[in-house]
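What follows is a single structure, and I will ask about it in a moment.
One protein chain is absent from this view; the other protein chains keep their places.
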Amino acid sequence: MAQVVVEDLRKTYRVAAREPGAWGAIRGLARRRWREIEALAGASFAIGSGELVGFIGPNGAGKSTTIKILSGILRPSAGACEVDGLVPWRDRIRHVARIGVVFGQRTQLWWDLPVIDGFDLLRDIYRVDPARYRRTRDELVGLMRLEPLLDQPVRQLSLGQRMRCEIAAAMLHEPRLLFLDEPTIGLDAPAKLAVRELVGTLNRERGVTVVLTTHDMQDIEALARRVIVIGKGVILADQPLDVFRAGVLAERRVVADFAGEAPRIAISGVEERARDGRSLELAFDPARIAAPALIAAIAANHPLEDIRVVHPQIEEVIARFYDLHGAGEA
Amino acid sequence: MLRPYLAILSARFQLVLQYRAAALAGFATQCWWGGMKVLIFSAFYAGARGLAPMSFAHTVSYTWLGQAFLMFLPWYVDPEVADMVRTGAVAYERLRPVDGWAWWYARALAWTAARVVPRAALMFAMAAVFMPLVGLGRWGLRLPPDGLGAILFCAAILAAALLSASMTVILNVVAAASLTDRGANAIAAPIAIVFSGSLVPLAFFPHALTPFMRLQPFAGLMDTPFRVWNGELVGAAAVGAIALQLAWVLILAVLGRRAVEAVMGRIQVQGG
Partner (left out) sequence: MNGLALYLRYVGVSVRGQMQYPRTFLLLNASQFFGSAIEILGISTLFGVFGHIRGWSLAQVAVFYGVVNAAFALADVATRGFDVFGPQFVRTGAFDRLLLRPRTTALQLLGFELRVQFGRLLQAMIVFAFGASALRLSFTPAHVLLLAWALAGGVALFGGILVLQATLCFWTVDALEVANILSFGGTQAGQYPLNIYAAWFRNLLIFIIPIGCVAYFPVVALLGARDPLGAPSWLLPLTPAVGFLFLAVALRVWALGLAKYASTGS
């Protein structure tokens, strides 16, 4: 029984159309025109308990609309949706008591309040049993190394610190489902790594289902075992990450460093992708030539110093995918 | 040379026009305020007509004019400035290649004009045209006694607009300097309301205060032009009053320039 079930979800917005320029503004005072925007045009998918899903798509594709519907804030125009047996927008209060939501760059904690006081207030809002709360809180504080931050008002924390507190705050009431919306945006590299590690731990060790919405493809690479790609209001892909990757860009890369100037490699099934002094990046189709064979062929004829086999960058994969499906920014 | 200032005038105007719901709502609100005041004056006058320093008709006109030109009261700090102060972006003002005070003045003038013009037009249409048409002329706005009065009124209103903008600039500067958008606002508002004649026409205040009331700068925002409209100020007296308005504009402009220079020099960029 899947935890999240979405069937043929649709959502249309009506937006007032503004005309540019001064004259248009004056005309806008008298008569208003409306535009219809179809944000979701029939999306369907299901997420099982304990999964970690990357939910990606270009801007305007319908990602945030879907998340808002799943979290119960928005009502769809048509279609069905159930989370843990509840219809999110209809049973709002019961539903939101079971989920956690983290928005990147925005905090749900109280700005002037010390972190720990904000946690306590959330305990009261979510009606968590005090003994259970203490246990959960201490575990999360330990896991995210928040002890030194607890007494500080939220406004004094750095973005990275705030994000860690934010994730802890979202977990205090032990939700089974966590929505993360751009959790690493604006963070510096160490903070990003910390957040990714945290999310991975929460998912692996506590079985929390995670739906991760992000534009940062390194997040996807590090965490997601499955990706759902949405474009122009429809689901374009819903696959395990490697299947997705292979489906879009069925090639692998070899990066080789040579003792001298990088040579020209002429092997069938192999193409040069980039060259930089002594370094060479080659693309090859694993169906036509296997990696070991390729390495052997190169090493046999040229003075090789170092070699590594990599996947193409996920950004490239995604960009290629969007291109293929004409799914670029709406 | 004028282009940047004209550009911002136009941009601000457009911005305010976009909020058409707000515009209509503002108008409705002011019809209410004006109507309330007229009702209350009417009740007062019914009891003791002879004691009033102004005729009922003049008081009513004064009240409607007060609503029409309410936005002359420098009681809002430009929300853009308020935002800038809160986010610390005020320091970036120094990076613009224009004269600080003139830039702020153009912005203040545009903001004031954009708020006043639509409401004044609507208010005039309501109180001077619509109300007499439906037989409520007694509680409406009467027209000036003659054409010369109307012309002098226009001059006085223009002077009031310039005066209002120069006050707004100083308010904005104080807000920027104290790094909080609330302080200047809070003090300026009641003072402006009382001394401009917005609360009650200045003539109603005790006689002993009259000379002071006539000379202080806020009188030029409302009391002066309204008395010109009513025909209480005519000819040389009217011209003299307008001259006083402009004198205050100059004084406040000079103060404003000094303030802008002082503040721009002192602003520390808030770190992040």
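When the chains are written out, they are named A and B in that same order, and each has its own residue count from 1.
Everything below uses one rule, namely that contacts are C-beta pairs under 8 Å (C-beta built on N, C-alpha and C of every residue); 3 or more make two chains touch, one makes a residue touch a chain.
Just so you know, these numbers come straight off a predicted model, no measurement behind them.
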item: Option touching the unshown chain, where B:A102, B:V117, B:A155 or B:I193 are the choices; value: B:I193
item: Identified contact with the non-displayed chain, of B:I40, B:V129, B:A243 or B:A262; value: B:I40
item: Touching residues on chain B - with respect to the absent chain; value: 19, 21-22, 24-26, 28-29, 32-33, 36, 39-40, 43-48, 51-53, 180, 182-183, 185-187, 189-190, 193-194, 199-200, 204-206
item: Residues in chain A touching the chain absent from view; value: 13-14, 65, 68, 71-75, 89, 92-94, 96-97, 99, 101, 103, 106, 108, 110-113, 117, 121, 124-127
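Operating definition for what follows: only the chains that are shown with their structure count from here on.
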item: Centroid distance [mean C-alpha coordinates] between chain B and chain A, Å; value: 52
